[in-house]
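Apart from one protein chain that is not included, each protein chain of the complex appears where it belongs.
Order of writing sets the chain letters: A, B and C. Residues in each chain are counted from 1.
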Amino acid sequence: MTGISKEFPGVKALSDVDFRLLPGEVHALMGENGAGKSTLIKVLTGVYDIDQGQITLDGTDVRFSGPLQAQHAGISTVYQEVNLCPNLSVAENIFIGREPRRFGKIQWSQMEKRAAELLKRLQLDIDVSAQLSTYSLAVQQMVAIARAIDISAKVLILDEPTSSLDASEVEQLFRVMRQLKEEGVAILFVTHFLDQVFTISDRITVLRNGRLVGEYITRELSLIDLVGKMIGKELEVLEQLEEQPKPALAALERGQPLIEAQDLGRKGAVAPFNLTIHKGEVVGLAGLLGSGRTEVARLIYGADKADQGQLLVDGKPVAMRGPRSAMGHDIAFCSENRRTEGLIEELTVRENIILAMQAVRGWTRPIPRRRQDELVDKYIKALDIRPANPEAIVRNLSGGNQQKVLLARWLITEPRLLILDEPTRGIDIGAKTEIQRLVAALSDGGMAVLFVSAELEEVLRLSHKIAVLRDRHLIAELANDDEVDADRIMETIASGARA
Amino acid sequence: MSTLSEVRSRISLPNQKYLPVLATLSLLALMYGIGAANYEAFGDAQVVLNVFIDNGFLLVVAVGMTFVILTGGIDLSVGSVVALTTMLSASLLEERGWPAFVVLPLVLLVGSALGFGMGCIIHYFDIQPFIVTLAGMFLARGLCYTIGTSSIPIDDPFWVSMAQSRIRFGEYFVSPSVVVAIIVVLIAAFVLAYTRLGRNTYAIGGNPRSALLMGLPVARTKIAVYTISGFCSALGGVLLSFYMLSGYGLHAVGMELDAIAAVVIGGTLLTGGSGYVLGTLLGVLVLGVIQTLITFDGRLSSWWTKIVIGALLFVFILLQRVITARKR
Amino acid sequence: MTTITRLAKHRLFWPVAILVVLLLSNLIFTPSFFKVEVRDGHLYGSLIDILRFGAPLILVALGMTLVIATGGIDLSVGSVVAICGALACWRISEQGDQNSVGGVLVAVVLALGLALLLGLWNGFLVAGIGIQPIIATLILMVAGRGLAQLITDGQIITINSSPYKEIGAGYLLTFPVPVLIAIVVIVVAVLLTRRTALGMLVESVGGNAEASRLAGIRSRRIKLMAYMFAALCAGIAGLMISSNVSSADGNNAGLWYELDAILAVVIGGTLLTGGRFSIGGTVIGALIIQTLTTTIYTIGVPPETTLLVKALVVTVVCLIQSPSFREKVFKGRRQRPPTPSAPTAEAPAKVEVPA
Partner (left out) sequence: GDNGGDSGSGSGSDSGSEKIVLGFSQVGAESGWRTANTKSIQDSAKEAGIELKFSDAQQKQENQIKAIRSYIQQKVDIIAFSPVVESGWDTVLKEAKDANIPVILTDRAVDSTDTSLYKTFIGSDFVEEGKKAGDWLVKEYQGKTETVNIVELQGTTGSAPANDRKKGFGDVIAADPKFKIIASQTGDFTRAKGKEVMEAFLKANPDIDVLYAHNDDMGLGAIEAIEGAGKKPGVDIKIITVDAVKDGMQALADGKINFIVECSPLLGPQLMDLVQKVHAGETVPARVVTEETTFTQEQAKAVLPSRQY
C-alpha cells in the first residue's frame, strides 16, 4: 500500500501512509487510539473507498469493492469489534459463506463437527450448535478468530483480537499464528499490549494521527523507543506505569461493608457466592475465560435478576429490580461489550457521556447545557478522547475512544460502587495508565470499585482484594499482599480449592 | 472446561429455539378444539382443509414475506402485486386471448421483476424498504387501474380447471392451489435451512454490518429476498385468480398487513434474523381459524366482528407470549 | 464553502427542496396556485388548503415520529382518529343543545381522554407485555375500527354544533384553527423533546434498548409516553377531521392514515429502525404528502392514474433524498478528477447544487 489517504467529513484519518506486508511474517501495526489502524485495514479490504493511493497485491494493482472481494483475493480479516451474527450458531458463524455442502445442501452435522475441531485447536470446548449471543465477548472473539484462520488465506488480518482474551487464550492464538506464519501466511496484527507485540511480531509499523511514523524490525526496537514513536513525546507515561505501587491494604479502614452479597446466585449463570466490598476498596475479579466474572458483576448491578440469595447495601438488604434500583443505591456498571450493551452509537459523544446521569435525574430535569459541556470537556481532556469534539457521532470514533466515552459516562455519575468490566479493552497504554491512575485516585477518595479485567497484571496492580472464580464458582478471596502474584492466582484457579 | 460445556448443554435444550413455534401450534390446536366444541359442523376435518383452500394464496405471499422480514426488511407491495397479477392474467387471457402457458410464466416474471427492481433500489441506493415497497405498492395498484377499473372474469379452460378441480381423498378434498402452497412452504423451509441463500438471509437479519464484514454476498441476498417476495406475490396472485376466476384492481387490498401479521404471529421477529416458515404457516392458519370461528358463529354485527377479531388476536398473542416467556 | 453548499448539507435541505419543487410545479397547471386572498374574513387559497387538510396528518405523523424513534410503530392511529371523532360527535349529538360550548368541551375532553387510554393500552402491550409493536398495535387497528362503528352504530353521526365546527373548520384572526392547533402541538412537541431530556432518552431507547436499560433509563415509561402521545395526537386529528365535516364516520375516518403518517416520518428522514428523529423533517414530510394530494386533485389527474403519479413522486423523493443515489449519479457525471485538489481541512462537498 502506498500513499494511502482517507478522509472522513472533518477528520483526516489517513494521510499518505505506506504500508507493506510480506509473506511469512507477523507485522504489528501500532499506534494510539484513533491513529488510523482500523481505518487502514478497512481501506485495504475495501470497506471504505480510498481517496488517494494504491494497493498492490502480489505485484498487481487491486482495489476491492468490499470484504467479499478481499476474501476471494485471499485476505481474511477479523475486524476490531466482534463482527459476527449473534442470532446464528457458533458453527454457522465460523462457516457461513463456506458451509460444507452436498448437492447444494448444507451438511449441518459435518459443519458442526468441523467447527468443534477447529475450536479445539484454539483450546475452546463449547457447544457449537448454541447461539453465538449466549456466549461471552471473549468466546465470540475466539470464534471470530477461528473463522478467520479457517479461511485458508494468503493474508490474515487481526485487528485487536486479544483485547478481551486471557493469557492462555492469547497463547493458543499465538501458537496458531506461528504455525500459519510457517506456512507462509502474511499476518497483520493490531494490539495495544506491547508485550504481545514483542512476543509475536517480526516487524512493526507505527502510525500517529493518521500519518506514518516508520517501519521497524521488532528485534531492533526497544519497548521505550516503540512507545516514544507511538505517542511522539518522551515517556513519562511508561515510567509512571512502572512505578505505580500496589495499593496499600493497611490504609483501608474497615467499617461496615458497603456492599455485601450473600449467597447471591443465578441458575445457569453463576453459583451462589459471598462477597463484601468496603468503601474505598478495589476488588478485582480473576478467572479464566467464561469463569463467570461478568456474571458476578451483572448480578450485583441487577442487570440480571438473581434467583437466590440477597444483596445488602449499607448492611440493609435491598430488592434489586434492575439497573435502575442499583443506580438508586449509587452503583454504576460499565459493561464489557461496549457495542451491544454500552454505547448508543448514533448519539453524540456528549449525549453518551451524560446519558446515565440524565437517566437518574429523569427526563423532566435536563442537565443544563452549560453543565453538560463542562463535564464532557473535563472528561474528554482527562481521558484524551479524540477527536475532542463533543458533538462527534460515537459510531465514527475509533474503538479505543469509544471505550473511553463509555467509561466517562459512568465516572461522571460519581457512584459509591463502580463496577468496571474490562474497562481498558482496546485502550492504548497512555490512556490505560491514565485510567488506572483514575481508579486509584477514586478509591482513595472513598469510591469502591469492582474491577474485572482479562489482564491479570492490571487486576493485581489495582486491587486491594482479589476474588477468584472458576467454572462459575467463586472459589477464593485473596488479600492482595506481597505474596500474591499472577502465578499464585493461576495456581489457585488450577487447584480449584475453595478458600 | 468440561463442567462449563455441561452447564451450557443443559441450558440450551435442543427444542428451545422451536419453542415459539410449538407454543403457537398448541394454541392453534386449542382454538380449534374450542371451535369444535361450540359449533357442530366445526369438528369436520373439511373445515380445516377449507382453511387451507381459502388461504392458500395468503400462505404463498406470507412465505415470500418471511424471507424479507428475516433480513429485517419489509415488503408492502405484496397485496398490490397480487392484484396486478390477477388483472394482468385476466386481461391477457381474456382480452388478448393469449394461451395460459404463456401468461402463467409471464405474470410470474413480472412479479419477480418488480421485486428485483425494488430490491436493487433498496440495496444500491440505501433507501428504507418501507418507502420503496410503498412506492411499489402504489405502482402495482396504479398499473391495475390502467389495465382497467372493473373486474374481468376469466374463463380460460386451464384456469377454470385449476379453480374447479378437486383433489379428493375419501369424502375430503383440497384444491390444487393448496398443493402448490404446501410445495412452496416446503421449498422455502428447505431453502432457509439448507442453502447458503437461506443462511445468508438469517445472517443479514442478525446484523447487516457484520454480514458485510464477514464477506457475505449482502447485495445478492438482499435483492434475492425481494425478488423471492415478488415471485411469491405473483404466484399468490395466480392462486388468487384460480380462487376467484377474475382479475380486479381491488383484489387483495390490505393483504400486506395480513401477510405481515401471519409472519409475526408465527414467531418471526420483525427486526429480522429469527423465525421459521413453519411459524408463518401457523400464523396463516391462526388468521384463517379466527375468521372461520366468526363465520360459524354468524351472530356478530360488522363492528363486533372487528372487535372480536382484535380480541381473539390479543388473547392468542398474550398466551403465546406467556408460554414462551415462562419457559425461557 | 459557499452558503449553498453549506445549506445543502443541512438535514432538511432535500425535503424542503422537494416540497418547494412540488409547490412550484403547480404553477404550470394552475397559475393562481399561490394566490392567497381574504374571503369572508378568512384566508382562502390552495396553500391554505394544503395547511388546513395537512394539519391532521402533521399531528398524526408527529406522534408517529416519537413512536418510531423508540424503535416501534403504531398502526392503530387511523382507528384512534375514527374512535375519537365518533365519541365526540356521539356525545354532542346526545346533548340537548349542540351549540353549548360547555357540552362541546366535555365531549372533547372525553374523546382525548379515551385517546390517552388507547395509547396507554398500546404502550402496555408493547412495553409491559413485550409484544412486537406492529402486531400489538394491529390489534387496536382492527378492533378500534369496530369500536368506532360501535359508537356510531355503523351510521354516520351528523351534528350541528358551531363551537365544535371551529376545531376543524373555524378561523381565528383569519387563520384556520386546525393549522393553529397543529402549530401549538408542534411547538409543544419540540419543547417537550428538546427542552427536556425526553428527546435524548427516546433516541437512546430506540438506538440501543439494552444499553439504555443498563444505563438506567426507564425505557418502559418512555415507550408508554410515546404511544400515549401518538394516540393523543391522533385523537386531536380525529376531532379535526370529524369537525371539518360535522360528522363522524366510524368506518372511513382516518382509513389508511397510518401509512401516510409513517411515510411522512420516513420522508422526513427518521429511520424506521429507531433512534435519531427529526420533528421538523416530519412536518415537512407531511406537507409534501398533502401537497402531492392537493396537486393531484388540482391538476386533474384522472383517478386511475393517481396511484402511478404517487408512485413516481415517492420514488423520486426517496431517490433524491438518498445520499448514495446522489453520490452515484454525480460520480458518473463528474468523471472523478484524476487528482483531487490539495486536501483542505474541509471535506469536499458531496453534493453540488446546480444553481
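Worth a mention:
The criterion applied here is as follows: a contact is a pair of C-beta atoms (placed from the backbone, for glycine too) under 8 Å apart; a residue touches a chain by one contact, two chains touch by 3 or more.
Worth saying up front: this structure is predicted, and the values here are computed from it rather than measured.
Contacts of the undisplayed chain with the visible chains, over the whole complex, involve B, C. Touch with the chain omitted from the figure is made, among B:195, B:271, B:291 or B:324, by B:291.
Residue in contact with the omitted chain (choice from B:77, B:133, B:227 or B:246): B:246. Those residues of subunit C that touch the chain absent from the view are 29-30, 32-33, 39-40, 44-46, 49, 53, 149, 153-156, 158, 169, 241, 244-247, 249, 251-253, 255, 293-294, 296-304, 306.
Along subunit B, the points of touch with the absent chain fall at residues 39-41, 44, 46-47, 50, 53-54, 57, 144-145, 149-155, 160, 163-164, 240, 243-254, 291-292, 294-296, 298-303, 305-306.
One rule holds for everything that comes next: only the chains that are shown with their structure count from here on.
Taken as a graph of touching chains, this assembly is complete, with every chain in contact with every other.
Between subunit B and subunit C, the centres computed from C-alpha atoms are 30 Å apart.
Subunit C has its Cα centroid 43 Å from the Cα centroid of subunit A. Annotation for subunit B: no residues touch two or more other chains. In subunit A, there is no position where the chain touches two or more neighbouring chains simultaneously. Against subunit A, the residues of subunit B that register as touching in their complex are 1-5, 7-12, 17, 193-196, 199-200, 202-203, 205-207, 209-218, 273-274. Residue ranges of subunit B in contact with subunit C, taken from their complex: 76, 121, 124-128, 130-132, 134-139, 141-143, 145-146, 149, 257, 260-261, 264-265, 269-271, 301-311, 313-314, 317-318, 321, 325.
Chain contact summary for the complex, subunit A toward subunit B: residues 47, 66-68, 70-71, 77, 79, 83-88, 92, 96-97, 99, 101, 104-106, 108, 125-127, 129-131, 134, 147, 268, 290, 471-472.
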